[in-house]
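Now for chain A:
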Amino acid sequence: MTNEALLSVEGLRTYFFSRGKRAFIRSVDDVSLTIAQGETLGVVGESGSGKSITALSVMGLISDGPGVISGSIKFKSNGMERAFLQDLDRFVSVETTEGRIMSVKKDVPAWDRHVGQLMDGIRGRELAMIFQNPKSSLNPFTTIGKQITEAIRLHSDGMTEQEAKERALAWLDRVKIDSPRLRFDNHPYGLSGGMCQRVMVAMALACEPSLLIADEPTTGLDATIQAKIVDLLAELKSELGTAIMLISHDIGIIARLADSVAVMYGGTVVESGPARDIVTRNAASKHPYTAALMASIPSERNIREKKQLQAIEGDVLDTINIPAGCRFFARCNQVTDGIREKCERREPDLREIAPRHRVRCWLYFE
Partner candidate 1 sequence: MKRILVVLLLIVAAPLAFASTIEAGPRKDGKPYGGGLSYGEYGRPATLDPITSNEMISLRLTELIFNGLVGINEKQEIVPELAERWERSPDGRVYTFHLRKAVTWHPREGEEPKPFTADDVIFTYKIMTHPKTITPLKVRYEFIDTVEKLDDSSIKFTLKRPILNALAKFSFKIIPKHGPANPNYLTRDDPFVQNPIGTGPYLLKNVTAEREIVLAANENYFKGRPHIDKFTAKPFADQNIMTQALMFNAIDMIVLVNPRDIPEIQGDKRFNLQPYNALSYSFFGYNARNPLLADKRVRTAFTHAVNRQEMLDSFFNGQGTIISGPFAPGSWAYNLDVQPLAFDPEKAKALLREAGFTPGADGIMQKDGKKLALSLKVPIEKESEAVKRVVLAFKNYLKNIGADIRVEFKEWQAWKEDVFFEHDFDIIFASWVFDDSADISSLFHSGEIGPWKNNFGGYSNTEVDGLINESKLTLDHEKRRTINRKLHAILADENPYTFLWTLTNYAGYHKKVRRVAIHPYKFFSYADDWFMEEKDQK
Partner candidate 2 sequence: MIGLWRRRTRNKYGVGERPFQVKLSAIRPIALVLSRELAMTVLLLLGVSLVVFTILYFSPGDPFSVLLEGQLSSDDAQKNVREALGVSRSWYAQYWSWLAGMFAGNFGTSIRTGMPVLTELVRTGLNTLVLTLGSLLITLLIALPIALYSAVRGIDRISWPLTMFAYVISALPVFWLGYMVIYFFTHKLGLFPLAFGFASGGRKWLYMLLPIFVLGIGNGTISEVIRFLRQEMSRVMAEDYIRTAKAKGASVWRHAFKEGLLIPVTEIIASKIPFILGGAVIVEQVFNWPGMGRMAWQAAQDRDYPVIMGIAILTAVIVRLGSLFQSVIYVAVNPRASKE
């Protein structure tokens, strides 16, 4: 595992303007991540914690609607280096009067064009993504074969239709789709969710990207299939050495695949570090939220220790008016009187408490 950062996200903020509330919904608020070549980063957190938005921001798919991004996303891969968010601010202007946001003007077409340029030659080539509910993510009007071939030909210049097809077939085979030649001419509707996801994987990996973003790849599939998909990902990962950004609320999967982990809560990262330090069974995970998460997954240990599973009390954070203090404060069960003051007032920053292991919690800072 090389230490050279493939993707590094610094202080990423993705906000959506709510016309009704006349305020920003801060779906992603100051997120920093890095993924090294061939590394698998697991991003875990309950739904609404901003995992997927982070991923979409990286892919530059936050275009339509009032979504606006800032911070920096740097992508470095075989020679080329890109900063995805270079002066996107130009296309957005905000009106405020006495501390209220009146309106957000965003020149969507220009924004899109700009993002297009920034991502040119990256999307699909270096950076690929697979989504949740694969069935609707495939174009129902063309055969899966065509869709894969298209992806291949788009990014490997001078490849003939035939070669592309062969390669597509090879990939279909590789993602364990039985009798690929028959499937090749199927339309997505002919396939089960699991198969569709395999197709998506094939399509994403067909051009051997250096980073694959898998956004909840298993949600919406039934358990057995989930397992299969996970196996597949694991296998491909070891074969290809593609870096993967695996987004899931399922710690099991994360634990299974990830080299390092980022735990997200309320739009920001509360803990990050090597997987073994955080999500492995007997790792003493640091952040109360992570702890709670771990406690909430069924494992013999949990069962043994406290006869029943723990759910995390309290509700998901309201990302519009975020409290001044720690975001988890309201739900935290480890607040000590010593630090209650700080927890309530000031938000802790993400501090390294062990090599490559950062936590955002007053408990560990003195």
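FYI, a residue touches a chain if its C-beta (ideal position, glycine included) is under 8 Å from a C-beta of that chain, and two chains touch if they have at least 3 such contacts; residues count from 1.
Regarding candidate selection, all candidates are chains of the complex that A comes from, given by their letters.
Quick caveat, the model's predicted, so the values are computed rather than measured.
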item	value
Numbered candidate touching chain A, per complex, among 1 or 2	2
Of all residues in chain A, those that touch candidate 2 in their complex	59, 61, 64, 108-109, 119-125, 128-129, 131, 133, 135-142, 150-151, 154-155, 182, 185-192, 200, 203-204
